[in-house]
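A single protein chain has been omitted; all remaining protein chains appear in their positions.
Entry: chain A
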Amino acid sequence: MLAITCPNCGERNSNEFRYGGDASIVRPSHEDPSEEAWFRYVYIRDNPKGPHREYWQHVGGCRGWLIIERNTSNHVVLGVRRAGECR
């Protein structure tokens, strides 16, 4: 089981959370006409074996969006923050 410590709710089972994908991807600005930038935004992923920054939403709790750093080879959670506090 993967336990996630939500900054709002404390330690919870991962099945209360919904995955939201790679959080290191930055959306191009709306005015950006570069096809390359949009292609990379939608499709290209680093997919590391090791630490990975990713979005999770605590749908079964506070419903807040979090950014979690997790090791993809052993699921050790290295850090959890509220998504809004990361930028």
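Quick notes
Note that a residue touches a chain if its C-beta (ideal position, glycine included) is under 8 Å from a C-beta of that chain, and two chains touch if they have at least 3 such contacts; residues count from 1.
Assume contacts and distances are computed from a predicted model.
This figure omits one chain of the complex; the name its UniProt record holds, of "Sarcosine oxidase subunit beta", "FAD-dependent oxidoreductase", "Carbon monoxide dehydrogenase large chain" or "LutB/LldF family L-lactate oxidation iron-sulfur protein", is "Sarcosine oxidase subunit beta". Against the chain not shown here, chain A presents residues 1-2, 13-15, 19, 21-22, 35, 39-40, 42-47, 49, 52, 54, 70, 72-75.
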